[in-house]
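Here the complex is missing a single protein chain, while all its other protein chains stay put.
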Amino acid sequence: MMLTRTIAIAWLTIREAVRSKLLLSLTCLLVAGLFGLPMLIAGDNTLEGKVQVILTYTLAFATGLLSLTTLWTACGGLSSEIQDRRLYLVLTKPLHRHELWLGKWLGIMGLNIALMGLSGLIISAMTHHAIRNSGDSLKIKRQVSEQFLLARLAVPPLTPDWSQTLSAATQRLLQSGRIPTNMTPEAIRQKLIEEIKIQHFTIPPGGGVQFSFQIPAKFKHGHDLLLRYKFDSTRPERNPVAAQWTIGTAPGPLTHIGVTNYPGIPAVLVLDAQSTAGSNLITVAYQRQDTQSQATLLFADTTQEPELLMPCGSFEMNLIRGLFVILCRLAFLAALGLTAGCLLSTPVALFTAFFILILMASAGYVESVATTGVFYIPHEGPALDPNWLDRAILHIFRGFNVITHPLIQLDPAPLLASGRVVGGKMVLLALGWLAGLYSAISALIGIALFNRRELG
Amino acid sequence: MPSVMIIRLKQFVALAGLAVTDLFRQPATFILVLANIACTILVPLSVSHQLGQQSHLAVDSSLAFEFVFGLLLTGYAACSTLHDECRSGTILIVFSKPIGRLTFFLAKFTAVALLLAFFVFCSGVATLLAERLAPQNFEFDPLGLKLLMASPFLSFIPAGLLNYRSHRSFVPPALFLFALVLSVLVLILSSFDREGHRVVIGSMMDWRLLPACLLEGIALLLLAAIAISLSTRLAAPATVSILLVLLFAGLISDYLAELLQGIPLSGSVLQAILPDIQNFWPADKLAGGGVISGRMLGHAALYAAAYSSGVLCLGYTAFRNKQF
Partner (left out) sequence: MGEQNGLVIEARDLTKVFRDFWHRPRVCAVNGIDLEIKQGEIFGLLGPNGSGKSTTIKMILGLLYPTSGHLAVLGKSPRDVAVKAKIGFMPEESYLYKYLTAVEILNFYAALYGLSGRIKQERVKNLIIQVGLDAARNRPIGEFSKGMARRVGLAQCLLNDPDLILLDEPTSGLDPIACREVKDLLLSLARRGKTILICSHHLADMQDICDRVAILLNGNICAQGAVKELLVNPDTLRLSLQSPSREQLTAILTYIEQETGQRPLVDHSGRTLESVFIETVTRRPAAP
């Protein structure tokens, strides 16, 4: 019986959206944006750039538009029904308020599923079309297909053993007598390791660096691997740097690949299946070919080490998983919107929901304040002591971070745009945290408020 | 017997007065104006990694917030005052009186314009404060921050007391008191430097920002004309969406014209139809110490007046034939 009533409410919500042309308008806007944005945004005139533009901007547009309209429909729908008194005739029926709330939520999610599905179809079709119909050579098309039309798992490099280098550095520090007095031994050790890492990854002209990757045993050889890396430069001019990658270690077979890369721009190296066959330990060495003394100094970004990308699924399944994670986010927004709509009048609920959206978009800043503990870092001089206001605001930010942190963690767009896998763990976390826990908490609060609300 | 013109004027004043009173009482107006002020002043305080560019950041973000919130307020106000009145049927009572549709239409536009004028004033004050209070060399102004934190209490508590004693609506007195308190704050802070020493009154404020905010206000007025014309037929979501698209398209109108170069006349038609919002974006003009001159404001106002007149004519044509 409860299910019948809940489904009746959900079906009513969907029908209202269809009949009021909301669904039609939204579909037109979505389609126009998904097709129009990649046409408007100029990439770097490469096929890879074009595909990245398609994936990045279309996903962002679909997510943004559906987030906004979910909030709008959830807040506005319920609160306007209360305002128009259409809800009187519904609530005088044998219907619990939680059934009404749940029915509305299901109806909104039904619409979202349909629109997300449409978005996924369009994005997939556009990606395939862009690769298939580009004027580039077959080799480039194959490379781009390898990069984007397969879901790839990122394998980080093995951490070198710093112990010998660390003890040598510690000895040198002790001998110099310049040990900082305001730092704990552990802090000094961490600082030394950071300096060692920077030195290790700094590549002077003619210099090089080596990385080793341990591939999981379940990986089936016979597929190309991708090495994604980025180097930066200490000099402002960004001249291309010639170098050579060597795959494998002597005395085994070695494969040499010459590259020319621009500092600061991520690059992808395709490791042919044959060059990595038979071994689960892949070693790659980067050697600069330029030896002039005035050349640019390069160093790998220590916060974003190179990663080996191994294929583990298709683009379509990966896209479906990614869209599912986005759906979980929309489920949370729908719950939040309905809760606001239960309590507030229509325009107030709408703008409150709008600000919640802005807060969620600022999740990155909230996290940085919550984790670093400061709002600013003085350019010179010691850090200022936080006063009572700073501490109070910090607690508020930490509170917000508890809510917004999963939103950063559970964002599939950067993964899809770079061909990386949206893993089962992320899907489960999204289902559990966003669609499950957060939505349930919003639902409980919303239903409790709705039960207390008088409709006079 | 008063002349027809005087009667019409009285009707116009009554309609516009009622509409603007109604708009000021709405919680959404309160939220949008307050949100604009809060974002304008607080964002530069919180985002502190511009290495000496803090004032520049404060100005840029303030002007952007004014555009965005102003657009939302315009769209909402236009629909609330015209479209919702048509939908709810209260317009029937108005038109059962000897009131012409043109008088009614222009009165509604005037009400939205008056609301926008207040919004632009608040935005201007908030922009001045944002620029003044932005941390310099990563250090905040303690006097300014203390006064800023006190300002909501100084305005909302009296408004709350007024609501408690006389049952008057909370929103209009709260808004006006807040605007007044912030204006006083501007005058005070313009007389003290960051160390708390007295200086010549007005020397601590970048007064160039006021004409910049006014320039944007003229753009918002242009958008208000579009909004009120759209709201004769469309509800709030559609109106605001179209305004957003027009704002965005107006900002990139040059780029769009370039894209359509191959198609004859398309570029010039597009540039004629789309409002040239780039004319009203003052941040670039202020960069490097530039000022918004009176001549610039005059040109912008002339363009806005001409464009708005055309749009209002179209809007009135749609409204004149509307059946209820």
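Order of writing sets the chain letters: A and B. Residues in each chain are counted from 1.
To be clear about the criterion, contacts are C-beta pairs under 8 Å (C-beta built on N, C-alpha and C of every residue); 3 or more make two chains touch, one makes a residue touch a chain.
Bear in mind the structure is a predicted one, so any value in this text is a computation, not a measurement.
Undergrad: For the chain not shown, which residue from A:19, A:172, A:191 or A:256 touches it across the whole complex?
TA: From the options A:19, A:172, A:191 or A:256, the contact with the absent chain belongs to A:19.
Undergrad: Pick out which of B:97, B:167 or B:295 touches the chain that's been left out of the picture.
TA: Of the candidates B:97, B:167 or B:295, B:167 is in touch with the missing chain.
Undergrad: If you put the missing chain back, which residues of chain A would it touch?
TA: Spelled out for chain A, the touching residues are 1, 4-5, 7-8, 11-12, 15-16, 19-20, 84-96, 454-456.
Undergrad: So which bits of chain B touch the chain we can't see?
TA: Given the touch definition above, chain B has residues 163-164, 167, 170 touching the missing chain.
Everything below uses one rule, namely that only the chains that are shown with their structure count from here on.
Undergrad: Taking the mean of the C-alpha atoms as each chain's centre, how many Å separate chain A from chain B?
TA: One centre to the other, that is 35 Å.
Undergrad: Provide the residue numbers of chain A that touch chain B in the complex, in ascending order.
TA: Within the complex, chain A touches chain B at residues 25, 29, 40, 72, 345, 347-348, 350-352, 355, 365, 369, 375-379.
Undergrad: Okay, in this complex, where on chain B does chain A touch?
TA: 26-28, 31-32, 35, 46-49, 51, 72, 76, 80, 135, 137-139, 237-238, 241, 259
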